[in-house]
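Working notes, beginning with the structure itself.
Just one protein chain is left out here, and the rest sit where they should.
Our next item is chain A:
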């Protein structure tokens, strides 16, 4: 296919430094082949340096000072004071705990439901494209719109959820002020928005599993459930690792949904659903303590690194075990 050669972006290009066989025609003329990949990568890396590395380092720098938004000229050295203060800060621990519980409350059902939905969509059904598009619609909705709607659904007196509960004889739940109730309500927004997105990723993963495996399983008399457990799940492992990593990062940074649920930075009157992201925002842009906010940002960053590391380790151990079997 000579005509497709320059257009195939996915084909791994031959390493330019590799000694080319003498018979091969020269691919580029007039340029030292060794530099051009770097030139093509340069825009990304310069942007990354400006908008990725620099803010990161600057945040680390600010986190060592007492820095206030209103009096930016008066930086006062605190060393690690902003970090150590977090250990005795009850609001930080509340936020950390909330981030964790809401992370579990949103990520686990989200990924399980996504798996199930993807499995269903993987069958040959009528109007498959319609269902796949419909799955992605919540993800396309803005977080602001979704949170506003959910806040109304979970309203105490006139919310639809409480009315439905009333029909089955359950007393109205205070979705705003109750600790568990408010966390469930906020998590449900996250679940609603991201389930379809993850389902599509799982679906893509499922379609890479060779159909011969399913055929063989069927010949062996495996039920649909057994096929799912013994063919689909093992085949999806890399995809599952990917989605759980991405979801963990997302859960650690959870911000928009709790912020917009009641429109308050404090995450409810008792901080009952204030996440780390929200707490950082409140410190920085509610109380204008930029140094402390920066310290929280770094703690969040390190937390994510640790969580992702644990995730990767678990995945590697799992697959090593599998290989040894």
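Assume contacts are C-beta pairs under 8 Å (C-beta built on N, C-alpha and C of every residue); 3 or more make two chains touch, one makes a residue touch a chain; residues count from 1.
Here, contacts and distances are computed from a predicted model.
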Query = Going by UniProt, what is the name of the one chain that was not included in the view, given "NADH-quinone oxidoreductase subunit H", "Na+/H+ antiporter subunit C", "Extracellular solute-binding protein" or "Cytochrome c oxidase assembly protein"?
reply = "Extracellular solute-binding protein"
Query = Who touches the missing chain here, A:55, A:210 or A:309?
reply = A:55
Ask   = Residues of chain A in contact with the chain that isn't shown?
value = 35, 39, 42-43, 46-47, 49-51, 54-55, 58, 66, 68-73, 89-91, 155, 157, 174, 177, 262-263, 265-266, 269-270, 285-289, 292
